[in-house]
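I have a structure here, written as structure tokens, and I will follow up with some questions on it.
Left out: one protein chain. Kept in place: all the others.
Right, chain A next:
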Amino acid sequence: MASIFQAVGAARALSSSNSFDSKKFYLTSRESVSERKGSIFVVRSDGRMNSGRVDKLVTNAVATKADSAAASTASKPGHELLLFEALREGLEEEMDRDPRVCVMGEDVGHYGGSYKVTKGLAPKYGDLRVLDTPIAENSFTGMAIGAAMTGLRPIVEGMNMGFLLLAFNQISNNCGMLHYTSGGQFTIPVVIRGPGGVGRQLGAEHSQRLESYFQSIPGIQMVACSTPYNAKGLMKAAIRSENPVILFEHVLLYNLKERIPDEEYICNLEEAEMVRPGEHITILTYSRMRYHVMQAAKTLVNKGYDPEVIDIRSLKPFDLHTIGNSVKKTHRVLIVEECMRTGGIGASLTAAISENFHDYLDAPIVCLSSQDVPTPYAGTLEEFTIVQPAQIVTAVEQLCQQ
């Protein structure tokens, strides 16, 4: 089970008041759920589930075992770790595997990363391969892209995704477009990763959702991780991809704990994750909102609903295959995202589903997003900014009544 929120370590930007009080409602109820057996929901995010889609989840480009069925993880002990450790594990495995893989960013080397994703890597691989950059996002992102043009595979860490706005030109024009404008001569196998999303009163500038802004850039892929399992799998897949990939992590998910397989695995970059199969309604979500959705799902199940929850994971391109199959089954769609209402991933997803699956919908698509406001500092206001489980419950009830 992916339990949430151990005490946060030395991460600089986060406030450290993370002891679990009842205000963190989704935490306490999540814990109580894990005790419920015969539980109707939570599919373990490592892929164990009731439906037959097991092998789809662990699509493994480089399987070390002939059968990469995820169900086998149940019989293996695996090992427990936190999400940031899972990211590091994936990163380290890829750096061991391919000497062209290198990391650059602020405080990734000697400091070990502000969220400890790169802890221990600089002593192991050296200062050039785990490069501490000055605070110059525009140019070190450009530098990574230039290095990628020659065949290196850099991973750029934005200490907070919001800082990458300074590198927008490099990401859009050079990272995304060089493969095309050079007529295919150059590939840009970079990974750009970092934490984003609304945290704990970090203020407007440190609570941004860059996936809205980057989604239109042609030539890039975007994925969002949400569990230690998919964090490691997506990190590895992103590094191996020949295309530029932006991996969105979330500030509040780094301390999720989960048991993941010992053997090597990779998650498919373009695939969505079935979190909880159901019949009544399709709930599409990603990143941290997945947990608000699952919290709401608990309430919904008690009220007699059977929601199907899909973590879309791939923000660009959308996994319309998985999503479409779900829409064809349930005929109702609710999107729950952390982006702002205007121009977010939800807006694009709404359009995509409308265009492709209009005939299968019994009701208009509902999209719950954050408010179109800068994220305020005050805790109560911050809570109003993002979608809360109660709103999700209400939306499902309304949708299902139609």
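Rule of thumb we're sticking to: contacts are C-beta pairs under 8 Å (C-beta built on N, C-alpha and C of every residue); 3 or more make two chains touch, one makes a residue touch a chain; residues count from 1.
Keep this in mind: contacts and distances are computed from a predicted model.
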Hidden chain of the complex, named as in its UniProt record, picked from "28S ribosomal protein S9, mitochondrial isoform X1", "Pyruvate dehydrogenase E1 component subunit alpha", "AP-1 complex subunit gamma" or "Electron transfer flavoprotein subunit beta": "Pyruvate dehydrogenase E1 component subunit alpha"
Given A:113, A:142 or A:307, the one touching the chain that is not displayed: A:142
Sites on chain A contacted by the missing partner chain, in the whole complex: 102, 128-129, 131, 133-134, 136, 138-152, 169-170, 173-174, 178-187, 218-219, 221, 241-243, 269-270, 317
